[in-house]
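Just one protein chain is left out here, and the rest sit where they should.
Letters A, B and C name the chains as they come in the text, with residue numbers starting at 1 for each one.
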């Protein structure tokens, strides 16, 4: 089939541009176009349970609202993410901000109480508010739940229900009943806050129960799809969830700049996951070797144009 | 300034999405948004001579038509590219095709006469036609020009004037008087064809005259802007063109996945070029660390929406 | 200072070559040379508590024995790693093998029960043995410890004490009293085995107690050094350990191919960690943008030549 030279015009929608990329169909743009097609198919199919994984600093990047809307729109059924993403989501939910266009050496930033995430910044003040609010919220969770050992996904639901910010994905998940799994919760500032809380108050995490829950969701799914941004724990955990089911994901799309040759799971191809049985033999998979901050907005806009969604916006 | 969470909707145009990326303003998407702003400013300013550099397999990727339209639209005043890009442009101009969705090991492809460029393919047949046509065209160029030593940019203009395919960037450049510089012309199949031609016919290349021409254009420019896709010779040659002028580029935007730490020029930052005086001290520069096949269509669509263009399309 | 052209001869030791790289002192080789100098200084200083982080598939790569020897040699005081690394270490400890030079498509490998990790492979049989042995070991841990909530580092020590394989780093750590932290233990096949065990037997993990332990070690250290291979949870967790101490790491060396511009912590510079206070303002830091499988053997050989070590080898 011929590689069609893309015919791009001013004013084209994301979907129209992606359709031109599909016409060319090769290199990274070709993969992006295939990803949109596969995602629209798996999200549009009611029988598919969609596992969404998100590593990386998505909220400091300005992508947090898109995650929230994907949840409200019913695009995803399970979220697996890092403690950092949850922490930054809650910082914004509690009124803190990520800011940009700050200059200065890193040691000077420390003196000013400014924490850097590449070219996004967050002040110590935001963490002070975060600490105050998260401690209040933890205290507000019924002690019976806290003392007997609470799985992280349930704890996060309790937190989300107490959040009052429409663009928070933690709130979106709590409201819509989408569980958020965070296997490395202690590896985050939110985790540190939980530990500080536990020094004076009842709090036990039951992380094996989290595993029980995600494996059960994998078992109970009619069909399963994975949409994975970045690598790390979220990617591994989603793929691992299917390992005990005896069948792999039916659809899988990953977007990452990590590369396979160093041997780490983060950069491994989805094909490699077939050898483990995590992805089904005949699954449709797309590896998009690309940056998430550029591709996620395009994909989300295109999916919305194709699929609509329960809610148009969190405005 | 606050990192605004992107508010993405279905049906948004490329420019609207890029404006949301500008609102976030960080990471790669933030740089892409700045690139569009800087490009629209430099292209929109009549006083700026725009040097456009293009390495990589743009025509096999389906991006050739965009290059042609950028030229017709008056977005660029000088093109520096590789012999491979010119060869592939002419292959399509002569009726050959790049194709996709071919399977098979590389040694098996060879047996079938299929040449692979990642996941884009071109057959030996296309090269047979290319050889026939390019030999005819070379012969058609007046012998006086060929025997006294012809600069490559003039030779390419002669070729472009003899091409009859509306999406060819070689033709677009010839028709609009935009010179195409190709310092490593002998490092391409087109170069091999020139050598074969020269074995039986008069043909001398005057590559020092090419240098004369591009340096003169740099000297004569009121202001100078660089828009560079990929690294290699095109990037180096554009930056080098300003070296003798005593002033550097006033604007520079590069898009490449190459990284600086290996020390090569391909991945060097535009800031580094300031230390050489290739880019002016106060120049506006944007380094977009991204794939061209995704970003160029977005950028072109956004620029068209902002700037219009002399011609809407080569349809 | 002059960049000295490297003077390389046959038969040179790793340290001699690295000294030539130090003489040149630029690009990636210059950083590798600085890393060896900084590591030898921090490991050689008894006052420095060395936190060692290891993401990626180190045991399938053949680097597991080096990790074990680093522990036996007293090079590191704390290990933070992934559940996968621990799982693969135990697979070899239980008699399983990683193998190479296997051909075949990933779906065909699945049919043969072979799991692929880039170009390293491990059979389902190895996991069967792993399951049997790890279930026996978990059962062998006194039930009182298991039922009241055991921190992961203590559980791993119990496992390590029951391992009988001299090149296992889990055993090395258990024998030498070096704690292994694994914040995302449930995100691994070892974690799945723990969950399976917990379905019929008493087992509760107390992950907040792990956090207590690592933060305490950070507090109690006179000086602190970080040696981090790859990104992910191990990198974040080590840096986070110093966050509450009010002082950052005094030395930090990281080796990773991950890059900062995507905003993730994995690719963040160590300088960025200064803005957070995780690394001290005046700390000596080296970011080596390189592959671990090539650099770790070189570094370890050079460090051994410089520092000796309590044990020469686990032979």
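Structural remarks
Everything that follows uses one rule, which is that a residue touches a chain if its C-beta (ideal position, glycine included) is under 8 Å from a C-beta of that chain, and two chains touch if they have at least 3 such contacts.
All of these numbers come straight from a predicted model, not from anything done at the bench.
Touching the chain that is not shown, out of B:268, B:284 or B:303: B:268 (per the contact rule at the top). What chain A contributes to its contact with the hidden chain is residues 26-28, 259, 261-263, 289. Annotation for chain C: contacts to the undisplayed chain at residues 1-15, 17, 20-21, 23-30, 32, 57, 59-66, 69, 92, 97-101, 118-120, 167, 289-291, 293-295, 297-298, 300-306, 308-309, 312-313, 315. Interface residues of chain B facing the missing partner chain: 55-57, 60-61, 84, 106-107, 109-110, 114-118, 120, 149, 183-189, 191-192, 194-195, 198, 203-208, 210-212, 215, 230-233, 236-237, 240, 243-244, 257-266, 268, 271-277, 281-282, 291-293.
To be clear about the criterion, only the chains that are shown with their structure count from here on.
Closest chain to the protein centre (all Cα atoms averaged), using per-chain Cα means: A.
Ranked by separation of Cα centres from chain B, the top chain is C. Between chain A and chain B, the centres computed from C-alpha atoms are 36 Å apart.
Centre-to-centre spacing of chain B and chain C amounts to 45 Å, using the average Cα coordinate of each chain.
Multi-chain contact residues of chain C (touching two or more other chains): 259, 261-263.
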